[in-house]
Every structure is written in C-alpha cells, then in structure tokens.
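Only a single protein chain was left out; the remaining protein chains are all shown in position.
Which chain is which? They are A, B and C, in the order written, and residues in each are numbered from 1.
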Amino acid sequence: MKHEIDLSNYEIRSDLVLDNLREEHQKWVKERTTEYKDISVFEVDVDAEKEDLLGKKKGKYVTIKFEDVTDHSNRSNLMKVLTNELKNILEYLNIKETAKCFIVGLGNRNSTPDALGPKTVDQCIVTKYLFDLEGNQVEEGIRNVSCFVPGVMGSTGIESSDVILGIVEKTHPDFLITIDALASSSIERLSKTIQITDTGIHPGSGVGNSRKEISFDTIGIPVIAIGIPMVVDLPTIVNDTIHYFLKQMSYNKENYQKGSHKLTPVTSRNYLKHEEHLTSLEKEKLLGMMGTLSEEAMKSLLFEVLAPIGFNMMVTPKEVDFVIDYLSEVVAESINSSLHQKSLSNKVS
Amino acid sequence: MKHEIDLSNYEIRSDLVLDNLREEHQKWVKERTTEYKDISVFEVDVDAEKEDLLGKKKGKYVTIKFEDVTDHSNRSNLMKVLTNELKNILEYLNIKETAKCFIVGLGNRNSTPDALGPKTVDQCIVTKYLFDLEGNQVEEGIRNVSCFVPGVMGSTGIESSDVILGIVEKTHPDFLITIDALASSSIERLSKTIQITDTGIHPGSGVGNSRKEISFDTIGIPVIAIGIPMVVDLPTIVNDTIHYFLKQMSYNKENYQKGSHKLTPVTSRNYLKHEEHLTSLEKEKLLGMMGTLSEEAMKSLLFEVLAPIGFNMMVTPKEVDFVIDYLSEVVAESINSSLHQKSLSNKVS
Amino acid sequence: MKHEIDLSNYEIRSDLVLDNLREEHQKWVKERTTEYKDISVFEVDVDAEKEDLLGKKKGKYVTIKFEDVTDHSNRSNLMKVLTNELKNILEYLNIKETAKCFIVGLGNRNSTPDALGPKTVDQCIVTKYLFDLEGNQVEEGIRNVSCFVPGVMGSTGIESSDVILGIVEKTHPDFLITIDALASSSIERLSKTIQITDTGIHPGSGVGNSRKEISFDTIGIPVIAIGIPMVVDLPTIVNDTIHYFLKQMSYNKENYQKGSHKLTPVTSRNYLKHEEHLTSLEKEKLLGMMGTLSEEAMKSLLFEVLAPIGFNMMVTPKEVDFVIDYLSEVVAESINSSLHQKSLSNKVS
Partner (left out) sequence: MKHEIDLSNYEIRSDLVLDNLREEHQKWVKERTTEYKDISVFEVDVDAEKEDLLGKKKGKYVTIKFEDVTDHSNRSNLMKVLTNELKNILEYLNIKETAKCFIVGLGNRNSTPDALGPKTVDQCIVTKYLFDLEGNQVEEGIRNVSCFVPGVMGSTGIESSDVILGIVEKTHPDFLITIDALASSSIERLSKTIQITDTGIHPGSGVGNSRKEISFDTIGIPVIAIGIPMVVDLPTIVNDTIHYFLKQMSYNKENYQKGSHKLTPVTSRNYLKHEEHLTSLEKEKLLGMMGTLSEEAMKSLLFEVLAPIGFNMMVTPKEVDFVIDYLSEVVAESINSSLHQKSLSNKVS
C-alpha cells in the first residue's frame, strides 16, 4: 500500500511557530515567567538560518499560553500580560508614541470562529479624526489610531492586501497591527494561545481567507500580527487523538513499571505532559500498521481517508460564540492600553 | 426681535432633488408612468444653468415614489420598476455588459436607519474572484462584480472616499454603484422614495457620514448613486407640521366656501394634495408672528429654538428595523438583476 | 372651527409619572440629592386620592435623571445611583435576600429603541439552575435569579402577560423585575431618565407592545418595573417645540426688560429652566389662534393635522443603537449588584 498523493492543495499546517518546533529546536525558546501561575510567555527569534528549518519567516515570535477565558480573573490577568507584551514589541521595534497606528481586523465577520479580527476592531478606540480636525491639539498621551475591517474575498471579491495597501497609500500610517483567527495543528492550544509577531501575515495563514502577504516587505511599514488559533482541521484532530492514545499508553506503562499500585484516574491530565517513548514494536502492537507510520505518512493517510468526506468540517470550542466575545474584548482592551498612555476605557466600572 | 444666527453649521437640507424644486421648477420634471398604480417615476435633467438654481450637481436624477414596502406585492412591484430604471441608466451611460462593477455600501452598519448601504451590499452577488480565478471562462451573462463597505469615519477614523479611491486604484473597476441612506426634508417621502443619479455622492449628502465627493470627477469612472431617505431632522418635522396645518386650514376654508355641508372626516388625506393659498392676514390670524415668517425665517427660528435641546434627535419610521431589511433586499435584488443577464438569485423559491 | 374628534385611539401619553404632574402637584415630589452633580433622584408616593388625579396607579415612583450615557463617567456614576435605588426599593418592599427573583425583559429585540429589555436581560446573571442542581449549597450572598424575554405579540402572537404568568406558575419566583422601553411626552427626558416603580406594568405602557397588566394584582407577587423613555411621538415633539418657542420668547422678553444689553447667545440652554409667563395677548400675537389654545386643544389640533400622515414615525436619539447598548449595560450591572451581595461581574477589569 503506497500513499503517493498530491498534497499541494492540502497540508496540516499551523500558523503557530511553537507547533513547528521539533524537539531539537526547543532550545531556541526563551520562556519568560509572569506573575500569574496559569499564564506563560515564550519567545522565539527566528533568524535567516532558522527560517528554512522552521518554514517560518525571520522575525520575533512571542507566544502567550493561558487558560479558559470564560473565567473572569483569567481574562483580567491575560489582559495585563498581553498589554505588557504589546508594549515590549512596540519598544523593540522602536515605535514612538507619536507614530500613527492602523489596526486591521482580518477574517469574516459572519463566520463565528473567524470573526476575532472584526470583533476586536469594533472595540478599538479610534482617534485619527481628532487629529485630522484639531491638528496638534489632541491631549498628550493619546496616539493617532485608525482601524479597518477589509472583509474576505468570498464576500467582497477583493484581496484584503489590496484594500489595506490602498488605504495605507491614502492615509500614511506609521505602523500596522493586524488581528486574525488562526488555524492550529493542536487541539490543546485552541483559543488558549496568543501569538504576536513582527513578521506580519503570510500566504496560507489565517483560517483561509488571506492570500497575499501583508508585511514590511509589501506595505513598507512595520506590521505587528496578533493571532489566536480558533479552529483545527479534521485530520489534525484525529492525528492528535492517536498521539494522545500513544502518550497515555506510554504513561500508563511507565507508571505501572514504577510500581504504582494506585491507579491514576483515567480522566487525569497528568499524561498530557508525559513524553511518549514507546518502542517501534510496542507502537505496532498497539496500532498495527498505523503505529509504524512516520508523522508525515500518518497525515497523508488521514488526508486520503477523509478526502471523500470533504474537509469542510472544523473543530471549535463548543462555546466558541462566547469565547470569541471574550477574546476580542481582551485583545481590544490590551491594544487600547498599550497604544495610548492615557487610559481610554469603554467599559462601565 | 431679530434672528441673526450663523447657520453655517446647520441647514435644513435634502439630498433629494425633488425637495429642492420650487413651484416654478416643476416643469423640468418628466413623469413616467409605470404599470403599477402606486409607483411613479420622475426624471430631472440638471444642466449647467439649473445646477446653480437648484444647488444640485449637473446630471440625471431619477426618482421612484412608492408605498409601504412591508407589503409583499408593493415590494415585488418596486423591484421590477427599480431593476428597469437601473438598466436604463446603465444604457444611458453606455456601460457595456463586460464593464466591471464595484458596489459600495455607504453608512454605518451599527446604526439602524443608516445601515441601508451595508445591508444591501451583504445581499449583492459577488463574482470578481471567479474572473480572477478562471479568466475569461466565466459563463456568459455574468458580470464582474466586487463590493465593499467602507464604514464610517466615527468608527474607522478614515474617510470613505479614501478607502474607495484606494481600492479603485488597486482593482480597476469600470464603474461604481453606491447605496446610501439619505436625509430628507419631508416626512412624506421617508422610506418611500428611491433616488438614482449619475452624479455620485457630494459633500453634505447622506445621514452625515460622507464628507468628500465620490464622483466621476474624483474617482475617474462613472458613479451611479442610489439613495433612500431614512431620517428627517427635528426642525424639518416641526416645519412640515406647521405647513400641514396651514394646508389643512386652507383646504377646510375652501371646502366650506364651496358649500360643503358634510364635514370631511379629519383624518382624510385629501388635504395633503391641496395647494395652500391663504392670505397673509389669514396666516397671521392663525399663527400670529409665526405666520408672517418666510420659509427661511421659519427655519432659522426653529433652529434657534431647538438648538439648546440639541439636534441629536432623528425622526424615523417606527418600523425602521424591518423597513431597512425589506428595502435592502429590494435594492440588492434589483442590482443583481440589472447587472447580470443570467438570473443569479439567493432566495428559496 | 371646532375640534371634536375621537381621541380614544390616541393620546399624547407618558409612562413617566413626572410628565403627568401639573404645577400644583409639584409639592408631592421629594427630591433626593446624590453625590453626583448631574444626577438627581425624585420620589413620588401615589396614594388612592392621587391615583385619580394623576391617572397613575397607586404606589411608589422613583425617577432618576441623568446626563448623556455615552460618557464613561456619567455611566459609572449612574450605575452607583441606580444600584442604590434598587436596593432601597427591595428593602422598602421587604424582599429578603433569599427571595427568588424573576427578571423579565419586555419589548422587541429586533426594534432598536424597543430592545432595552431584551438586551438588559442578556447581561443579567442567572443562578436558578445552580440552586436547582445543588440545593442549598450555593455560596452565600448569591440570590436565586432566573430571567426571560417573552417577545412581542407581533412576532409570537402571544400576550407577554400570558407567557409571564405561565412561567411564574411553573417556577414560583418570589418577586418580578421588569425592564421596558417607555414612551415619553417630553424630548428632554428621552434616554436620560430611569423610572422605578412597584406598581408594575399597565395597559398602554411601553412603546406599544404590552396590552395586559403585569402587577401584584395579576401575578400575585411584587413587580418592580424599571423603565427608560426611548421614543417620543410626533405630535409630542411638535407640541414641545411650540412650548419651547413660547418659553424662549418669555425668557428673552424678561431679560430684555431687566435691562440686559448683552445678548444671551441664542444657543444657550438658560431659557429651558425659565418659567414661561406670557400674557394671553402676547401668546396670540406670537402664535395667533394657536396661541389661544389650551394644552388639550393644541394636542387635538396636532393629532388632527398629523393623522393623515400616519403616526408611524418616532423620534429617537440619533445615536440610539449605542445609547441602548450603554443603558442596557448600566441597568443589567445595577440589577446584578443589587440582587447579589457577592460581586458577580461579567466584565474585564
């Protein structure tokens, strides 16, 4: 049985740099502690050499991992961490307080998991018209901010990058912030990870609506891209489940060997952090031919099996409508706090 | 008592050419019959000379008057008339079947009476990406159409005209159709009139969101503007009411003089079509000092009285949410029908 | 000219008790100071005797007047005052901390100014299912709360009061809180007044969707009704404008007589607080026959003039979509704070 299929139209891809790091690359990751137990920050600097190895463009990638945002205090803590990381990257890029910001919400307002960008932009504070009206008289500590939702090709017929470039040429902002829902190659990170990068948006990124690059190279100004994985593809989910299965078997075996008599409850999350190290033989015993496949061959196989069903299925959190509302509020408030030195809140408090 | 106030920031304005026609201008209006009793079409060609007299830009103005669109058959008939008028103006402007169309929905998606443009665009059929993918292989009878909602300055900080010009420069359409909610200076026309013009959008037009001209002069391609009055300002409504009062008094007087003994029911609409011809003395008797004011002086007076209350009130149909849904459906379906020769419906039937 | 018309189907009505108080009734109003300059609280206790005079049902009416809620600090202050007033009325009605609350959002979710009730309920914290699941184990300080949006007759075909009574009989709450958009007979109070009463909802109240009484008499448990005027009818607006005109003339005359040489700017709000005292002759001079009409006759006249145009127009704040969002947030947060002793916020902070 050979699996020689054309995968050019399909790949289990991820927009997250952390998903693309193999074990030997882990040393490139700098972990930064935060004051909150449930939030961690990881930074990867991709240089020219790593660019090829990772298939990720040269630049800085900051990843924030957090827990369920339907919890109020998780949300509140995340907002503080995200605000801080955004300030860091503005400083790293040497962006001055007077630099004009253009915020772009990518994605489709009418497709729930893809509405992160548009919903965030709806809550960003816009000040450009104040500057246009009053010139230099705007209060100190307030930055010149405009924003936009370019929509998706399917409903406008127009490339997002064309819209953005067109507006940039007319309004001359100094830097761009984009917000986008991402595809992840891992269930665990779904709606629980924010990636910030100065490399912009690249072909194949996003849930499937952005085709052309939006970056310093194409727009001529710094582009800070904020992304949150909101969907996983079907083959990914199956592939993940099989990995979890092997992990759990490996974990069980080891804990058994260690002489543990008390059975760990099966619903324990312990095994998730366990590094699987089953032998080839063990894998084959557990999963037969499937257990002998390499990562790539497994993906090809799942692609082949699922192709006739169609890939027009997605996996999202059950509470995705609420999660999107919460995440867009957190991202918008963090952007507002990091851009302006003066507090400009929208909320009753 | 003198009324010398600066009206530069305020005027009881109308985007409808019919509202700007005085009695002596009525001869310029060509009425066209339709096959539907309740729908009439009026055409005015404004030339260089009339431009100054009317304060309306040179070009063709087609006005369709119709009745309540919450009625299904009114809606269905209106769609036929509007489709026909759009085809006429495309022909009049020599726009070929292969000319690429760019549809722009002006106004604010989040303000009900101002959402006409965005809601219409949501229902327009987009085909540009088919042409981009398949080149010349798209079925005959289908036009290359893209569309866009530029949003309003208040929420983006960016001029609509900058967005549109930016996109036009990137995508090179051959003509533009804009849809916009208008301000009317007359209660009666509210949500019951469509104006189509080849003059585009001009400063001061719209419910208050478009600042710069969008026209052949600024964009370089023909611009067909479709507008429907959805709001009336407060002073207008009061001014109108006082006129109605005088009309009714005049009507009653006349009918009394004619020896009518049977009182016309007060709720009759008859008086609306009556031409008021009270003497100055009669007006003063009825309305005192107010009755002696010229149209302009009356408007100034009302402006002055209402200024301290603020002008942030608007008058709309009570059912505006439903009316907007129906009108946007009618306009979108009519645009779809007039642009493509092949039927491309969205609706179950 | 006689005006004998049947007004049984129409009256310029107000749901606000303050609108129904004539000058001689002002003594019944107890004003309470708040710590905020722009917010004042008025209390009227209607007893059996006043019931007939005012056309308002026996009970307590608390009215909060405030300024523009699009301003963040106005909103924040209002929330504190409203929370406090709600706590007061709960105490006044002897409602215990353990009493089960049922919150009902009246009005039409799909009609912007009428969506106040449904939008408020969307943001109220619901706990009933916790009690149903866990019995008495729910944390102290948390009240048993359920809520509901019964919709409007036009879209369900069912009376709101039937829905509410049906649910009350099945779920046995101890008291009811209703939230509703009201009609006002005054432009000035529009979206800037909250009325709280323990008399419930009565025929003819609301923007036009509640037909049957919802009160202690019909439901058998205390009903606290929270209402905010969101629309004004057309005749009201014209009537108001004419009053403003007379007020301003009276104000100007007086200030002129006082020897003021410096003209007060016409856009000043000063005149609004001025008590009009023009003589009959002065009024007739200014407004002719109109100036001689009594309040009632004037309303009849305007009704007669406007009837043929139809009354399906409403006057709302231009920013009504945003105002409704802000007001519903303030009302919901205040209800949440007053019902539970433990803080249960929804918002990032």
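Everything below uses one rule, namely that contacts are C-beta pairs under 8 Å (C-beta built on N, C-alpha and C of every residue); 3 or more make two chains touch, one makes a residue touch a chain.
Everything numeric here is computed off the predicted structure, so don't read it as measured data.
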Exercise. For chain C, which residues lie in contact with the unshown chain of the complex?
Worked result: 122, 126-129, 132, 145-149, 151, 153-159, 162-163, 165-171
For this session: Tell me where the left-out chain touches chain A, residue by residue.
Result: 1, 5, 110-112, 187-188, 190, 231, 234, 237-238, 241, 244-245, 248, 252, 266-269, 271-272, 283-291, 301-302, 304-309, 312-322
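By definition in this document, only the chains that are shown with their structure count from here on.
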Problem set entry | Inter-centroid spacing, chain B versus chain A (mean Cα positions, whole Å) | 45
Exercise. What are the residues of chain A that contact at least two other chains?
Worked result: none
